[in-house]
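What follows is a short report on a single structure.
As you look at this complex, bear in mind that one protein chain is not there, while each of the others sits in place.
Labels A, B and C are assigned to the chains in the order they are written; within every chain, residues are numbered from 1.
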Amino acid sequence: MNAILLGILALPLLAALALWALPIALGDRLAALYGAVVSGLVLVGSVLLWQRTEGWFAYSGVQQRLGDSMRPLAAVTDGPWIPPLGVRFHIGVDSISVPLIVLTALLTFLCCIYSLKITPRIGRMRSLIALLLVIEAGVIGAFSAMDLVLFFVCFEIVLIPMWLIIDIWGDDHDRAGRKRAATTFVLMTVFGSALMLLGFLLVYRQAGTFDLVQLTNSPVLGGHGVPLAAALLIAVGLAVKVPLWPLHIWLPDAHAKAPTVGSVILAGVLLKLGTYGLIRILVPVLPDATVTIAPYLAGFSTVAIIAGSLACLGQTDVKRLIAYSSVGHMGFIGLGIASLSEAGMQGALFANIAHGIITGLLFFLAGAIKDRHDTSDLRTIGRALYARLPRIGALLTFACLASLGLPGLAGFWGEMLILLGAYNPADSLPRATYLVFMVIAGLGTVLTAAYFLRLIRNLCQGDPADNPASAFAVDLSRIELITWSPLVVLTVLLGVWPGLLLAQWGNL
Amino acid sequence: MTLTWTDWQAIAVPLVLAIGAVAVLLIDAFWRSSTAQLRHTVVTLLTGAVILFGIVFVWAQRDDFKPAFCRPVTEGPAECSLVFEPLTAGLWGVLLIGGLGVVGLSAYRLLSADIPVGEYHFLLLSALVGATTLAGARDLATVVIGLEVVSLPSFALVALRRDRRGSEAAMKAFLVSVLSTAVMLFGISYLYGVTGSLHLTTIANRLNGLDANLERVAFAAGLFVIVGFGFKIAAVPFHAWLPDTYVGAPVEVTAFLAVVSKSAGVAGLLVLVVTGLAPDGSDLRLVIAILAAVTMTVGNLAALRQREAVRLLAWSSIGQVGFLLAPLAVGDAQAVVGYLAAYVIVTLGAFGAVAVVQRHRPSGLLSDYRGMVRSEPGLAVALIFFLVVLAGLPPGLAGLFTKFAAFQSVIDAHLGWLAIVMAINVMIGLAVYLRWVAELFLLPADDPFSVDIETPAVVMVSLFTAAAVVVSVLPSTLFALAT
Amino acid sequence: MPLVLPLLLAVVLFCLGVYGVLARRNAVTILMSLELMLNAVNLNLVAFDAWHLDGLATGQTLAVFVITLAAAEIGLGLAIVLLLFRGHGHVDADAARDLVEHEESPT
């Protein structure tokens, strides 16, 4: 059991090193296949993990439930790592981390499959695949870390690979732009994580341990003073990653400049680290301080929803638009977490997964459109995609509808539960404020619909006469179909059967 | 008349080093018959052997207490001028490893460069003698002597190539350092005047019971002493000589300055702080904290736009010293030694890589490294790893955890503002090193650096890499150095 | 004799030395100014020693050490100055600026 977890942690790393060891010519040819095999194995392993986990081991957002909500972790490996610093190597999974791990494995796998046929213009596939595997390992590590410092380390592992991916394989039309985007991303995230580390150290000073299980069992109480400072630092550090308005500024550029697989991983997986951290660390470890800052967190999330949607309405670049839509959606997740209610929490967790799937699909589609037109600028691409690329257009419409939270598709349940959580938040929170937030967020869903419809209208629809089909624009290729169909299926499946995930988290 | 006693094991290492130094000099002077090649090998081996002995000795004795030059006093325990204790063992270990690394590094290039082998190793060893003495010193006189014995050989080393640049670099380093010595001595004289003793412990005891005016004098004196060390370790604002000197000296001498001489300075300062010149909560610690903040910020910021590899390393070493000063300001010896060890290993590695490139590309610009990840994969990967460790990001876990320890000690000492400054500097430092890494990854590159690297270089760089990897995988070894 | 006078003298000497180091261009003069500073230190030490009636004569011992150091420093310093002269043809400390980073086109 824990062998599986260790395996899916170690396998990608070792595989990446082995890949770099290969000679370049050979490596470039084999890379995608090799990556597909490895990440496929990881995916199998993560699914195996899923079967064995039951329940959510810790959620102390509601204090009185603390006692009976404790369930044992699965796949635990616990050993000393750096005794002088009190750092342990403690990993394990429960039902809130496993779905995210599976999502990570799935998206990486799909990216590798996608790279079998469709590769960035620069080539250098060997390094690209290897970096993807490293990122996968880091993210899985972060999702399974049960020690604050281990979490921090895994949180940092992904930075440099992602920076390289954006900087090397990014938009090959403006080199300066992609370098700036990459650097902004990595620097802001590093600063955030440094602040988060300070928060962890404050926690350590109070509690004397970095171990999440112990910290969850006996959280750091007290809503002001050092716990509050720690909570603030941790929240800000993670908010950079989420990203929460106004710390989102790195996101649009990073997503817009990154290569397709980079955007997919970035939006589908990396953003989840932030929200996962909030749920896994902030809420259980610093309950009282969290209650103190929750209203502000919720407020900023609500602003993020509105500001993100409005910004989307003003975008003229399809990748930027989708990136900004992530700002809005992550705002919803933040609101759900800040409601500190079970509905909100589960909504946030659900929305994490749903956003990963749907936005992954959206970025795949955006990448496909960009590859076909060699630009992602709506005005240059022209309109009437239905006429030129009917299948891709239809898929885009589907993805947009899913992303704007159409009931019956995956996007809905998360947002619904989050709004429900905001409707009756935890008793310790000001209800009236949250009602206001709920209403604003509800209007935000309308804005979301507005910008997605605008996208469909300006991109897919229009008069074919004045938007002639470009010569090389071939419709949905087989590899794209293979890559995207799992995402589509999952979107529908989770949409009609939310219990699939909700049952995992069950009654806390 | 009082009698003093000495445990000779305590001074065995400096003694052996000194003897080795003399031996090297004699061999080089009187054994003219052999070829330069042979002489060079012999000298190098001898030096290495001597240092190696020191390391082994330290390792063997690492956790027992051996005083030297002690004399009984009426009140309190005996005053000893030089003490070998676990802390000393850790510092000596770092210094000697650094020295060994420099020897290895110089084994690569000396033949071609017009540097007299014998003098070089003699000076190296004598500097090590000073460094070890400094790290073990427990009274101010010994501190001064040790410091001078570190410094004077290093100027000679800088000037050893006897060329225009070398002389200028030496002149700058010399003037600054001598001024700093003067300032420090001035401070010491006042400390002596206030307390009537030069033994650190005694001084610490007597500082407590001073009246206000004398306390102010003592503070000024302590400030002067710290400033003297500030020159030595190039803390801002006493850093300006460093970049010029680093650029002017031969690369392995630069490595020596960055590793041995700097570590010696840090060691001396650490001794002063932990043995009570700056007790907990004293203003002097505050001064060191301020120095740390300013130093790391200025160093990293200035490194941000450098175009020459050595200059960038010079400024970044200033930044690193800032990070070293942070735990030093709260007297956390363990964090300091751990950080120092990681810094020494990685800096040696980086200078090794730079030495290889600069031998073939004398201009030493960052652009010379363009595309190396494809043309010279091994060297590039090693260099990237060193840089990442310096930046303190995975996979460079050694750097990450030493920085982590620094953060931890600062947080535990309730120096929140310093912690924030450090966080900001982690970001700036990352920006600094990423510029270089980006150059390495940049493809396609017009005439990328590609040569068949000489075997000694390959050996040395891979050794450093191995060491760095080991301490990254098992960071606890770093902190085991000083327990 | 009160302690103040030698201390005052020492301070004056030290400041003179600092001034010389900072203001004089000729390297040799700078070395001399450094000597001045070290001698200020010696004066301090001896004065304090006398004041403390130190049985171990610590101050005087250190003073002797300092004199030795000064000798060594001057020796090395003059050697370096000589080297400087050979390289540059002058001994002006502030005129040796080869090592400044030159403004090329930024990479």
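Keep in mind that, in the parts below, a contact is a pair of C-beta atoms (placed from the backbone, for glycine too) under 8 Å apart; a residue touches a chain by one contact, two chains touch by 3 or more.
The definition used in the following text is that contacts and distances are computed from a predicted model.
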| item | value |
| --- | --- |
| Chain not present in the shown complex, as UniProt names it (candidates "Malonate decarboxylase acyl carrier protein", "Peptide/nickel transport system permease protein", "MrpA C-terminal/MbhD domain-containing protein" or "NADH-quinone oxidoreductase subunit L") | "NADH-quinone oxidoreductase subunit L" |
| Visible chains that the absent chain touches, using the contact criterion stated earlier | A, B, C |
| Touching residue (missing chain; options B:Leu46, B:Val73, B:Val274 or B:Leu304) | B:Leu304 |
| From A:Ala3, A:Leu221 or A:Val446, residue that would touch the chain that is not displayed | A:Val446 |
| Options A:Leu19, A:Val203, A:Met438 or A:Leu487, residue touching the unrepresented chain | A:Met438 |
| Contacting the left-out chain in the complete assembly, out of B:Phe231, B:Phe323, B:Tyr369 or B:Phe464 | B:Phe231 |
| Chain A, residues in touch with the chain not shown (by the definition above) | 184, 188, 246, 249-250, 252, 307, 310-315, 341-343, 346, 384, 386-387, 394, 397, 401, 406-408, 412-413, 416-417, 419-420, 423-424, 438-439, 442-443, 445-447, 449-450, 453-454, 457, 460-465, 496-499, 502-503, 506-508 |
| Residues of chain B (touch criterion as defined above) contacting the omitted chain | 171-172, 175-176, 179, 183, 219-220, 223-224, 227, 231, 236-238, 240-241, 243-244, 283-284, 286-287, 290-291, 298, 301-305, 428, 431 |
| Interface with the undisplayed chain - residues on chain C | 18, 21-23, 25, 93-94, 96-101 |
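In this section, only the chains that are shown with their structure count from here on.
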| item | value |
| --- | --- |
| Chain A-chain B separation of Cα centroids, rounded to whole Å | 43 |
| Separation of chain B from chain C, taking each centre as the mean of its C-alpha atoms, in whole Å | 24 |
| Complex contact set, residues of chain B against chain A | 334, 374, 388, 393-395, 397, 400-401, 404-405, 407-408, 411-412, 416, 419-420, 422-424, 426-427, 430-431, 434, 437-438, 441, 443, 475-476, 479-480, 483 |
| Residue numbers on chain C that touch chain B, as the complex places them | 7, 10, 14, 17, 21, 27, 30, 34, 37-38, 40-41, 44-45, 47-49, 51-52, 54, 58-59, 61-62, 65-66, 69, 72-73, 76-77, 79-81, 83-84, 86-88, 93, 96-101, 104, 106-107 |
| Chain B partner contacts - residues on chain A that touch it in the complex | 24, 81-85, 87, 122, 124, 138, 149, 153, 156-157, 159-160, 163-164, 167-168, 179, 183, 186-187, 190-191, 194-195, 197-198, 201-202, 204-205, 229 |
